[in-house]
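For this depiction, one protein chain was excluded, whereas all remaining protein chains were kept in their positions.
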Amino acid sequence: MQTMSSRNIGTDLAPALKTTRWFNMDGSLSLDDLHGRVVVLLAFQMLCPGCVARSIPLAQKMQQMFENRNLVVIGLHTVFEHHDVMTPNALEVFLSEYRVSFPVGVDTPNEHGGTIPQTMEAYQMQGTPTWVLIDVNGRRRGQYFGSHDELALGVEIGALLSEMREPVGKSFESVKTDSEHCDSNGCQIGES
Amino acid sequence: MQTMSSRNIGTDLAPALKTTRWFNMDGSLSLDDLHGRVVVLLAFQMLCPGCVARSIPLAQKMQQMFENRNLVVIGLHTVFEHHDVMTPNALEVFLSEYRVSFPVGVDTPNEHGGTIPQTMEAYQMQGTPTWVLIDVNGRRRGQYFGSHDELALGVEIGALLSEMREPVGKSFESVKTDSEHCDSNGCQIGES
Amino acid sequence: MQTMSSRNIGTDLAPALKTTRWFNMDGSLSLDDLHGRVVVLLAFQMLCPGCVARSIPLAQKMQQMFENRNLVVIGLHTVFEHHDVMTPNALEVFLSEYRVSFPVGVDTPNEHGGTIPQTMEAYQMQGTPTWVLIDVNGRRRGQYFGSHDELALGVEIGALLSEMREPVGKSFESVKTDSEHCDSNGCQIGES
Partner (left out) sequence: MQTMSSRNIGTDLAPALKTTRWFNMDGSLSLDDLHGRVVVLLAFQMLCPGCVARSIPLAQKMQQMFENRNLVVIGLHTVFEHHDVMTPNALEVFLSEYRVSFPVGVDTPNEHGGTIPQTMEAYQMQGTPTWVLIDVNGRRRGQYFGSHDELALGVEIGALLSEMREPVGKSFESVKTDSEHCDSNGCQIGES
């Protein structure tokens, strides 16, 4: 379901990321470092079926599509259950086996002995996957729990990119059709 | 492949639609009627496998997602081969069997005995499917031949919608997760 | 739904095919010619969405998998509606655009002015797609209306093939994994 989790989404800055370590990058990442760019944050758990089947592949696709452009895709491992088996070591193997190449931070465990890690709590997430969209000024503009629709996410990302006068779309390529008349992608003129 | 078919795409008005009749609507449709709204135009043939398998379902999804918003999805039947079997009567059956509900115009046959219909020729399309994106001022902002990527199309649409200060994204809902702890969409907090 | 349409399915011979012409082969085909081989018959209409999206691709896959083995895949165009647009000429274009390569017969129109063609009536089919399984002795062993499950169809075909001591399975290949450690198909030993 959509979870615009509090009255001030869209106006307030996105809460800081509290992480213990990062994979797929040197050092660590903070949202402040990303001001001036649109940020797509995917909170997931490595043993969440919906995350593995749909959300992580979509995040991977976004990263490839927007490589070298003003959008950053980052993952956040927000473990709120079975902490003993979804450890950072297990996550490292998961990211390698699944060839996940975008930066993934490990959410800092709850300091009061609770099960919900700190960033997940700060964002009032309801579970995994959760998509968070952050604009060029660091404001949280959208937050969605569940397998969010690809087209809908694309539309929202396009709106955020256009706020920075990003020349959207010009660099996307359609799937090529092969030399034959009709293939699975389309039918070409002039070979009937 | 992407086909920004001429140097002036992005600045010039989209050529007028030349059609003999329309389905799924009363009367006929002209781009002039649609100024002030973003237009997504899908040119297809009813026997083009890529159109049927991917582009038409995506156009249908767009129409449902943007219902009552400032975006219009229209189809154009641009038959450039096998004219004898892809007739308007056959198209009518196709639209009914496939439950296509967006307006579909029939491109006007070539007046000089050629096989390429008039609107297809005016747009310099290379084949089907071809996606055309038209902004609120009637300018052709993008044109793509082949099965264009859903995420990429969404991003471009989002950018065009944002030019009209359309509150993008606020009305999209993520897929719901059921009452159980983890389902195919996600894992919910608080039931471990 | 499953439609073992009459009490004598499984024991009686499959009714003869009454056809006006055949595509993807020279001359015509009769079930008698096919005694000694298992026959998978797919009855479809070229504008039936379920046929186009699922059943025809599955029949095409079967034909390729069983090439040069004792199983024959044949299609039957059983038009029971919109006869004016699903003509043999339109079917010919459809088969070419969709690259259907198995033999397809055109069911003979109803002789008493009805809409149901003769073979479809003889088999008491409920609609399209309908799968019919015929054993090496020409007996109709199964008949199913709707998009039948791939695994279930495979199991039934395997049983019919084994009745002729066909060495089943020995010639099937699994998808190859590439040289890397883990790919989308699997993880290979000895490269960790």
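Each chain gets a letter, A, B and C, in the order it is written, and its residues are counted from 1.
To be clear about the criterion, contacts are C-beta pairs under 8 Å (C-beta built on N, C-alpha and C of every residue); 3 or more make two chains touch, one makes a residue touch a chain.
Quantities reported herein were computed from a predicted structural model and do not represent experimental measurements.
When the whole complex is considered, the residue among A:P49, A:P109 or A:G138 that touches the unshown chain is A:P49. Where chain C meets the chain that is not shown, the touching residues are 1-4, 45, 48-51, 53, 58, 61-62, 65, 80-82, 115-116, 125-129, 131, 133, 141-142, 144-163, 166, 168-170, 172-177, 182-189, 192.
Contact between chain B and the absent chain runs through residues 97, 99, 182, 187. The omitted chain makes contact with chain A at the following residues, 47-49, 52-53, 82, 84-87, 89-90, 93-94, 97-98.
To be clear about the criterion, only the chains that are shown with their structure count from here on.
Relative to the C-alpha centre of chain C, the farthest chain centre belongs to A. Inter-chain spacing, taken between the CA centroids of chain A and chain C, is 43 Å. One finds 34 Å separating the Cα centroids of chain B and chain C.
If each chain is reduced to the centroid of its CA atoms, chain A and chain B end up 27 Å from each other. Multi-chain contact residues, meaning those touching two or more other chains, occur in chain C at positions 97.
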